[in-house]
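Provided herewith is a single structure, encoded as structure tokens, for subsequent inquiry.
All protein chains but one are shown at their positions in the complex.
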Amino acid sequence: MKKIAVFTSGGDAPGMNACVRAAVRSAIYNGVEVVGIIRGYKGMIEGDFQPLSSHSVSNIIQKGGTILKSARCEEFKTKEGRAKAYDQLVKNGIEGLIAIGGDGSFTGADLFLKDFDIPTIGCPGTIDNDLYGTDYTIGFDTAVNTALDAIDKIRDTADSHDRVFMIEVMGRNSGYIAVQSGIGGGAELVMIPEYQTTSEEVIHALSKGKENKKASSIVVVAEGKVAGRVHDIAKDVKEALPHFDIRVSTLGHIQRGGKPSALDRILASRMGVAAAEALLNGRKNEMVGIIDDKIVFTPFSDAISKSKPLNDDLVKMVNVLSI
Amino acid sequence: MKKIAVFTSGGDAPGMNACVRAAVRSAIYNGVEVVGIIRGYKGMIEGDFQPLSSHSVSNIIQKGGTILKSARCEEFKTKEGRAKAYDQLVKNGIEGLIAIGGDGSFTGADLFLKDFDIPTIGCPGTIDNDLYGTDYTIGFDTAVNTALDAIDKIRDTADSHDRVFMIEVMGRNSGYIAVQSGIGGGAELVMIPEYQTTSEEVIHALSKGKENKKASSIVVVAEGKVAGRVHDIAKDVKEALPHFDIRVSTLGHIQRGGKPSALDRILASRMGVAAAEALLNGRKNEMVGIIDDKIVFTPFSDAISKSKPLNDDLVKMVNVLSI
Amino acid sequence: MKKIAVFTSGGDAPGMNACVRAAVRSAIYNGVEVVGIIRGYKGMIEGDFQPLSSHSVSNIIQKGGTILKSARCEEFKTKEGRAKAYDQLVKNGIEGLIAIGGDGSFTGADLFLKDFDIPTIGCPGTIDNDLYGTDYTIGFDTAVNTALDAIDKIRDTADSHDRVFMIEVMGRNSGYIAVQSGIGGGAELVMIPEYQTTSEEVIHALSKGKENKKASSIVVVAEGKVAGRVHDIAKDVKEALPHFDIRVSTLGHIQRGGKPSALDRILASRMGVAAAEALLNGRKNEMVGIIDDKIVFTPFSDAISKSKPLNDDLVKMVNVLSI
Partner (left out) sequence: MKKIAVFTSGGDAPGMNACVRAAVRSAIYNGVEVVGIIRGYKGMIEGDFQPLSSHSVSNIIQKGGTILKSARCEEFKTKEGRAKAYDQLVKNGIEGLIAIGGDGSFTGADLFLKDFDIPTIGCPGTIDNDLYGTDYTIGFDTAVNTALDAIDKIRDTADSHDRVFMIEVMGRNSGYIAVQSGIGGGAELVMIPEYQTTSEEVIHALSKGKENKKASSIVVVAEGKVAGRVHDIAKDVKEALPHFDIRVSTLGHIQRGGKPSALDRILASRMGVAAAEALLNGRKNEMVGIIDDKIVFTPFSDAISKSKPLNDDLVKMVNVLSI
């Protein structure tokens, strides 16, 4: 391989730039040319390519977002779209791809390989930590720290006013962000998609907390399929506990941005280096992961379809720690 | 005066603890005893008093919220309620009060003085910066910095995805937080209660930005009377500009908490010292303020009723800076 | 067991309070009484004990330092000292100990068990990450993030002025903080005790960087046995490269303090819970660790004496990433 391309796709996540930097420098270190594709599959179809030198990825390791930008692309889901993309790659002499993103990105790469035999190695870039084949995804640790920082701030007010705060965090179908920020934030209760916690259980826990003289409480709610569900739950709780001063906060998009944490920078750097080396060594159609501190590779199909279970011990620990 | 009491009232604001510490130590320095009243007027009525030594306010200057807690109190609005409070003060030998809070707190103090001749000096503690008689209120600078930090994070995503973000910040009827965080955050537009910016103007500004090749934009919206109005505006804009990718974020309660900034710690410390000295020197029924770096005193009635105008130059500057 | 005691010992580390909270609540959850010992072995000898309820560890999970304080204690190294400590424990009905600290703390516990058969379980609390038997020690992740934050700030100046900055980080004999903050900070070179990097190698690397048009460079130096060695190295480099603008910064004690990161809060919470459960289940003389996300126990003697090797891949990666 003489020339490869790197792109980011799906929702942005802190650490994506650190991963781009590492993939680019690792490829160059191994004597291979690199181009960046702007706006993922959309830019691939449109031929929006940019040569990347070692210098052009300087001073980005600490930046949130993605310098290669990201966009949705319906066209790539069609065979015609992928044919256009393939033509662009051929025209530019690109022989392999590094995709940084989530399940949508890897589904696209999977189809692309089947159609046109273009090898892709993926790096898991999503704050949701919902990909099988890696302990952590790029951006997750930063998102948890950002959520925690917000919870710490909100607790100042909760304590000062003896309030209950119900705080919705991101994570789509995964409760990872909720559980970690709940434990780290000293929450009284965490509601996650993996367990069907009912409003009744919330009401019960808060009542019990009151009996134990808890003046204020934090409930962390994972957004689940539909962002905003915290408002419905809060409505139930307010009706059942009219004497509680209950407030709602949805943390929203601040969780996607910001400087990557140390863990995310190092994780992303390791994955970027491993992805470039793997691609140059002939691997394809796999996602790089780190499990038990070791680099591992998982076929895209498994990374997307298999589910990664939450650590049950963590979920149980919330009960012990909130007494 | 031999003994005074300090309390916080209204919404909590970062720097209130720094102000409590300064008032307490300044009083003690001047040979006067101090008690803290827990939960403002509510605690005054219930006699929830706590002696405060120099040591008991150690290590709180950097803490958000208020260690003296805050609460609403309907009862104090009645003459009977105030009579109970007065009895508690007399019983505890308290001869003067330092109230840290906003207009509600000062209205209460004003009534209290009229009924029972208890002297109060107020310190302006509110993130909204909406009190006449001081350039800054305690908590405002921290709230702006917190909003900015969130806007910086959201811009990472806005840039990565070429999106428009409409971000609602706090401030009630005042546009101070919105203007400052809008300028500091590099916003394309700021919507504040003081000017009746219409949805049409937002639509016009965003369209013009697109013509000027702006890929992403930030619109900062002051909450105004009803928190959540950003959603209505966003609906209008989405309808008019269907090709824009528009997202909404309401920053909410994170703006109230967190470590106070340097400015807020120093401001709060100066005000706390000045309040204690003024009370001991016989002043009453006035709010301490700092205007042009000098300590000034304003009657409660003026502080509450007079309006503090926004600096028009700042508002106009947004247009120049967003080209 | 009906009553146990918790204490912190050695240098403070962010997350120690989260660990204290978890140990206390886990013990209470299991029906056991808990007291805190103030200032470690010193307080044990002096009988400085404090009953801890679930409530008394509220709102400390986010606090740096240790609410139980820490101190050196020469007296405990003598048999007489330990006898005094034992008497205090017996007098207070304390049947087991949870020690949060580093190798000095565990050496003491080991001797204590041999003399008086008091069971202790240890939790690894040190920013240096130099204990065998756990992937991470409590405080390490926060220290790396703090170092990174400082490096990010210093790079602003390095870039603006085309300078070389040599930055000394903590870690005693271990290069963990240096390697992680070096990779995360995009350093051109990392000097660690595990490898005998000479001044010549630094000079060579900086010269090569200049040839590659690097305008500014960051060198991260682990303090090693003697804090301040960065000044000697910088002197050599300045002599060899008189045309470089070289500055030195020693990060110092800021690395020990601050709010614990998400990882440290969760790690410390898990370890605290596991320590209490282990002690109640009859384990003794072991340190709790987490390896590959699983709770493990290591005899104190191994935790102290065995060395934990750095991940060589990380060390090598610095070269790839700094091209």
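By letter and in written order, the chains are A, B and C; residue numbering begins at 1 in each of them.
Throughout what follows, a contact is a pair of C-beta atoms (placed from the backbone, for glycine too) under 8 Å apart; a residue touches a chain by one contact, two chains touch by 3 or more.
Note that this is a predicted model, so its numbers are computed, not measured.
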| item | value |
| --- | --- |
| Neighbouring shown chains of the undisplayed chain, as defined at the top | B, C |
| Residue, one of B:46, B:75, B:135 or B:245, that touches the chain absent here | B:135 |
| Touch with the omitted chain, as defined above, among B:75, B:152 or B:236 | B:152 |
| Chain not shown: contacting residue from C:36, C:65, C:124 or C:224 | C:65 |
| Contacting the left-out chain in the complete assembly, out of C:30, C:199 or C:250 | C:250 |
| Residue numbers in chain C that touch the chain omitted from display | 8, 11-12, 14, 63-66, 69-71, 146, 150, 152-157, 159-162, 165, 247, 249-254, 256-258 |
| Positions on chain B where the hidden chain makes contact | 21-22, 25-26, 28-29, 54-55, 58-59, 61-62, 135, 141, 144-145, 148, 152, 155, 159, 180-181, 183-186, 212-213, 259, 261-263, 265-266, 269-270, 273, 292-293, 311, 313-314, 317, 320-321, 323 |
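To be clear about the criterion, only the chains that are shown with their structure count from here on.
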| item | value |
| --- | --- |
| Chain-level touch network, classified as line, ring, star, complete or other | line |
| Copies chain B and chain C - rotation angle from C-alpha fit, nearest 5 degrees | 180 |
| Interchain centroid distance [CA atoms averaged], chain A/chain B, Å | 35 |
| Where chain B touches two or more other chains, by residue | none |
